[in-house]
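Every protein chain of the complex appears in place save one, which is left out.
Order as written gives the chain letters A and B; numbering starts at 1 within each chain.
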Amino acid sequence: MSRSGPMAGDPPPDMIPGRSQHRQAGWYRLLAGIAALLIMMLIGVTCVDVIGRYLLNRPFGGAYELTQMLLAALVFMALPLTSADGGHVEVDLALHLFPRGFQRLLGRLAGLVSAVVLVYFAWRLIEIGLDQLRGGTRSASLALPMAPLAFLAAASCAVSALVMVLRREEP
Amino acid sequence: MTISLIAFAILLVLVFARIPIAFAMALVGGVGFALLRGWGPAGAMVGNAVFETGLNYSLSVVPLFIFMGNVLAGSGIAQGLFSAADRVFGRMRGGLAMATVLSCGGFSAVCGSSLATAATMSKVTMPSMRRFGYADSLATGAIAAGGTLGILIPPSVVLIIFGLLTEADIGKLFLAGIIPGVVGIVGHLLAVMVAVRLNPEQAPPVREVHPMTRRDAISVAAVLALFAFIMTGIYGGLFTPIEAAGMGAAAALVIAFATGGLTRAALWRAFLDSATASAMIFAIIIGAEIFSNFVTFAGLPGSLSAMVENLGLSPWAVLLAIVLIYIVLGCFLESLSMILLTVPVFYPLVSELDFGLAILQDPDAVLIWFAIIVVVVTEISLITPPIGMNVFVLRSVLPDVPLRTIFRGVYVFWMADIVRLALIIGLPVLSLYLVT
Partner (left out) sequence: EELIMSSWLPPKHPIVVNAFEPWAKEVEKVTGGRVTVKIMGKPLGSPPAHFDMARDGIADITYGLHSFTEDDRFKRARLGQFSFLGDDAVANSKAYWTIYGGKLDAASEHKGTHLLGLFMHGPGLLHNNKRKIEKPDDMAGLKLRVPGGYVGDLVSSLKATPLFMSSPEVYEKLSRGVIDGVAFTYEAMTAFNLVDYIKYSMTVPGGIYNTTWFFVINEGKWNSLSEKDRAAIDAISGEAFAERVGQAWNNADVVAKEKVGDKVLFYKAGPEVVAALREAAAGLEKTWADSLGNDYDGAAALAEFRQMTGVGSE
């Protein structure tokens, strides 16, 4: 893509609010692929609903619910990716006041604290999933069971926790 | 009140110790709730907050509006927008910064999120401003401030959330945001002029301006077409503002392929960036929900509204007091958490006030006007230290620019925003003209 003007030769836009490049690891690419698919499905559900109701006079009754569930799936698929990228919003306003070693220590500690929070999330989500399994909770129109979503969310938080602990600061 | 203040203090310490804001809020909120209420209830509350946030239908606009913007950025349209804007201001001192502001405004019209606007535009505009010797402070200040326009100029995630909290007509809220958004662009342009006048070495003198390329023109046309598609879809009754996100994303893909700028790699990136940015935003919403449940329990919303009510002020003074509270809260709170926490408290209060203006006789008009005021204050909070989300996002996209530098560059825009806030409060017609 060649262009003139002040932008000539600029690197391609990298929109992610994150410190590191996206990873190339297999698990990362797999989750990213699923997330991309989920985004396409979210778009698809809306399009099928909107186009269906005007062209075919056949709205898609489950659009509302499916959107909800796809959204949850997307968010929890992407959470480990964001965590691996260091993409969570952090503040380093006062960091420059400290020596480099201390900064790195703080980074490790912060990762550890985040992991504890995420493990707690995972545990509570498992509780919710078990509760829904017992109660037979399902969605109102499509009658899809809700428990798998809770377990997916729990797994996502657990993997994110692991990633937060293992994450290495760039030098 | 005291408990809430202590909690805010602890939150700040954790945040300054580099714990991501999302998890710091969750930690303080969860532990605080447990101390007041016991661990069992706190755990259940935390679990619900995590699970239910993911399932929130109206938040489906977050990934989709971001994806829409990322597709356009990936196909070079954000850059084309910037080049075109540069043609307008190129010969003026500070022209690139002004072009940044204008293209941020333009990009806002096809992106629903302030954070995504700031993140995208920084990648597009920062390299050029650096190459031509702009001071980092002015350059990043313009991007951070320009990015805030994203939540006022429709489509807007924040206006959708406001609408759902108050049962206001989201379509009307979108219309109401347009003029104040344009006023915001003008204000930021003036801020650049003032900054450059005060401190000329921040921006190099006049340089040559390249002629408009076909690609730039296509970019501008693409943005206008997408904006028109979204607005006519919403106002023509084809889809709801929430569905507009999915439809807009589909249209953005069509436009990107039609103009031929989107490579496979760029498309993959757009997916990945949208997914990861959404997870980042959802993590913050989850943390904010947990934290706000705790401060609700600790009685903060109640004491804030009691405080305002007990002052025995006139309606206009009550409004000013609320705005002041917002500005103070805006220093410490993230934008979505602020709206989720305060709007349910203040909106019933404001809806009962009689401002004595003909244009504000209709309660719906008051609600829309108040929404715009709240959004402008929220925009301001996005660039107010110490917790200014747009500044943080910029910081993470541009790791070599210290936060202090960005905050230093932002203050002229901050002042322009305060002037705009005064205008919007004093002249409700700015918000209501297009609605009525």
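Methods note: contacts are C-beta pairs under 8 Å (C-beta built on N, C-alpha and C of every residue); 3 or more make two chains touch, one makes a residue touch a chain.
Only a predicted model underlies this, so the values are computations on that prediction, with no experimental measurement involved.
Considering A:25, A:109 or A:143, the position touching the chain not shown turns out to be A:143 (whole complex). Shown as candidates are B:82, B:297 or B:392; the residue that touches the absent chain is B:297. The residue from B:45, B:149 or B:410 that touches the chain not shown here is B:45. Although one chain is not drawn, its touching partners on subunit B can still be listed: residues 37-38, 40-41, 44-45, 48-49, 52, 56-57, 164, 167, 169-171, 237-242, 292-293, 296-297, 301-302, 305, 341, 344-345, 348. In the full complex, subunit A touches the omitted chain through residues 53, 57-59, 61-62, 64-65, 131-132, 135-141, 143, 146.
Rule of thumb we're sticking to: only the chains that are shown with their structure count from here on.
Separating the centre of subunit A from that of subunit B, both taken as means of CA atoms, is a distance of 21 Å.
Put simply, subunit A touches subunit B in their complex at residues 1, 3-7, 10-19, 22, 32, 35-36, 38-39, 42-43, 45-47, 49-50, 54, 64, 67-72, 74-79, 81-82, 85-96, 106-107, 109-110, 113-114, 117-118, 120-121, 123-125, 127-128, 149-150, 153, 157.
Within the complex formed with subunit A, the subunit B residues making contact are 14-23, 26-27, 30, 43-44, 46-48, 50-51, 53-57, 59-60, 63-64, 67, 70, 73-74, 76, 78-79, 82-83, 86, 96, 115-116, 119-120, 123-124, 127-128, 131-132, 210-211, 213, 215-216, 238-239, 243, 245-247, 249-250, 253, 261, 263, 266, 268-280, 282-284, 385-387, 389, 392-393, 395-397, 399, 402-404.
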